[in-house]
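Rather than the whole complex, this shows some of its chains in their spots.
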């Protein structure tokens, strides 16, 4: 319950107590306030976000530059941070002209408004790994989102299974990670192989890198879902942002 | 490195130390033992498993009763526990006749060999929820696997979004879960709705319950991957076991 | 708000009024009753259902006979009616043995419990038409559901477009229908053709009747969605029940 | 039968009556006029359209600007209104130069010719809701079409289920709608959730907004068809126009 809502109910109950409103009328007034009650759920969520330092994030893909700018300004008002994902370079230029203090991560296509008072960032609990150099933009989206949410990830790139020694060498470094985000296109075999080598859960991100039967990420997403190595779960193709939220959520309140 | 392997290397080094073998010969012998070296990775894994109390699990679906029985006996030798998933009733009957102390969870199609010395089981960190009564076998598979791996889950069933009040009521109880496994067939909307209500990561399990365009779980798996609510990752259709491993891994070493 | 719930709140307010409970405590108790509050939404729904004479319906496909029987008895308790869809003959036999007064519509695979006090049934507002004789079971499911919900439909069968004169003749009889449920398998062209001939909205039901590229209803569902004749909307393959609910809802409160 | 046609038949019958033509010849002449006879069906349709105030609509997508202009002029001749959908901005500019009194709804990509004598527009029977801001163009297409057909809809936008409190709040406002058009991309869960909350039939419009497995609207259309909440029927991806016609037809003659 938000303060406002709590005050409303309190006032109502005081009126009941004082006899200025009858019980039946009070019952009816409580009955007609479903939204506030439900909204209080969202309020609790909001409290959690404030508490854990996770600001809201704007999905920029189908929004106009002016709308993205307006949302970033609103979210970062009062010195907070804000993030917009999937913003193409041309659109980003427009946004940056309107939002002071915003910076653009070009390869990741992310606009970030750094909060005035930078919150402490922990590191190493999450690792973001990628199979090939073409998967880097999606890996970047995941990594920048993690950092924005307070968890600077370990990054290891270009460890696809076609060059297995690289994969094995990397797996050694991943043994202490609490969650691993594994980004891969083409046939997408990396997460399943990793899951057999390390103890952390793998959040697999198929990418749209590929051609022929792998075009658009189809082969990768099917491979990742069908893997017989337990410990792998999958997000949508190219959804580095979503994987980052899964990883940060898994770290939890501690 | 297993003890055996460590002993081999030790003996070799002793021989070098004593001069009974030359350095070049020793280099060559080390070079020709790739398997033990790699096997040592598996060994480390094995150590982790012993340490975290997670025994191996048999996928029973395409195996013969006699093979399942043999594997369960091997795994549970010395008083350990063992698990076999996706075992049909008829096959399970054969297995149980051969494996003393095994029990069969019929709806979940799981055979479990309870370890002699039951390890302490923690509870409540993981929640397993399901959308409809037809999704119960898959939810059972997830829940029994969690418990077997040392984490008795909270269970809430039949909370599909077609009856949203049930979903909302359940979400209140899920606020303290550290990981939520959400099992749903048909259109599979439950995980995305939950992700907007609670802070835990959702491991979504599409089920093959459905007909028409939802037959075999197709609509459910696509919905879960495509959800715009961040915090949902997905395993293969009906893969309750895999979701449980993801959840237990996310709880980590702590 | 159900009576029970209303009584709970009333008691609480009385306690506030009488001073036996403080305002802050009362606020807190209201805050911790989210379910009743949400349930009250369901309650409103329930009121609507009682008012419009639409009892709940059991999807029998993945339920055991004993569960179907138990649900039907609960729903029809106190002389009300109840319906269970997609119940195979063998299972239906078991259910009927347990539920007095239930009857089985074999072709439609529906079990119906007729309410003690039969409510007045209106007719002719809804028409259920089908393309071929193989589509009859799904057309039956739609028609029986409509009747159960208080609207005896007009039935015209076997009017597929391969024999266009039949289609045209039928369309004359459909000019006064307020909603038309059109059931068709194979290439599923009937709804689009009808939409060009009559003023009512068409709720199209693709059926799984077909073979080759039409197997499982794929061609039919795509055709119906892709039709260039406006006025057609589509439900899942074989979902006669869902189409009936759409049609009855469209008739509304009047 | 159009007046022209009726006059033709009358003249023929007069000739029979007067004996100036033999019965066999008259039979033959009637036999050879199939088109007028069939056309009379179209004529009846036309009468209905005039009666209900629903003018024809031009699908502009694959037509050249000059053709769209010509059609709009023909349809709106004599002071009537006319509508062309799916017209890109550049093409629209050309059309507007040729059609006096036409206006362009840019986001909806609709050209509208407002009739000279504006017919009375009723409101509130239809509601058009959308899940996200990216779905607005399709929601606009539906809403503008409804208004053009005489039914100004209630509009509620951005109520996707990832932010469930918004959905619930909106559902309260939808309780009196007679038909709800629900527009959603990504995973398309909104219509199914709404159907569990409100009594009106839902005409669901999947949009092509989405990426990865949701690209082109695939996940949304499957989800909407597969929903287990009865009361949802679906039109083609992005087909806001078609949904509007369904809704207006459902309101019927009353």
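Which chain is which? They are A, B, C and D, in the order written, and residues in each are numbered from 1.
The criterion applied here is as follows: contacts are C-beta pairs under 8 Å (C-beta built on N, C-alpha and C of every residue); 3 or more make two chains touch, one makes a residue touch a chain.
A quick note: this is a predicted structure, and the numbers were derived from the prediction, not measured.
A.B. asks: List the number of copies present in the full complex, noting that all chains share one sequence and 4 are shown.
C.D. replies: Number of sequence copies in the full complex, not just those placed: 8.
One rule holds in what follows: only the chains that are shown with their structure count from here on.
A.B. asks: Any chains in contact with both subunit B and subunit C?
C.D. replies: Intersection of subunit B and subunit C contact lists gives A, D.
A.B. asks: Which chain lies the greatest distance away from subunit B when centres are computed from Cα atoms alone?
C.D. replies: The most remote chain is D.
A.B. asks: Tell me which of B-D, A-C or B-C has the interface of A-D again, with more than half the contact pairs shared?
C.D. replies: The same interface as A-D is formed by B-C.
A.B. asks: Subunit B to subunit D: how many Å between their CA centres?
C.D. replies: Chain centres of subunit B and subunit D, defined by C-alpha means, are spaced 51 Å apart.
A.B. asks: Distance-wise, how many Å sit between the C-alpha centres of subunit C and subunit D, to the nearest whole number?
C.D. replies: Computed value for the inter-centroid distance: 26 Å.
A.B. asks: Counting only residues that touch at least 2 other chains, which ones in subunit D make the list?
C.D. replies: 163-164, 168, 197, 212-214, 225-228
A.B. asks: In the complex, go through subunit A and note every residue touching subunit D.
C.D. replies: By the definition above, subunit A touches subunit D via 34-35, 38-39, 41-42, 61-63, 67, 206, 208, 216-217, 221, 236-239.
A.B. asks: Taking the complex as given, what residues does subunit D use to touch subunit C?
C.D. replies: Counting only subunit D, the residues touching subunit C are 41, 44-45, 48, 52, 57, 59, 168, 178-179, 197, 199-201, 203-204, 221, 225-228, 230-237, 241-243, 245-247, 249-250, 252-254.
A.B. asks: Which stretch or stretches of subunit D touch subunit A in the complex?
C.D. replies: Touch residues, subunit D against subunit A: 133-134, 163-165, 168-169, 172, 209, 211-215.
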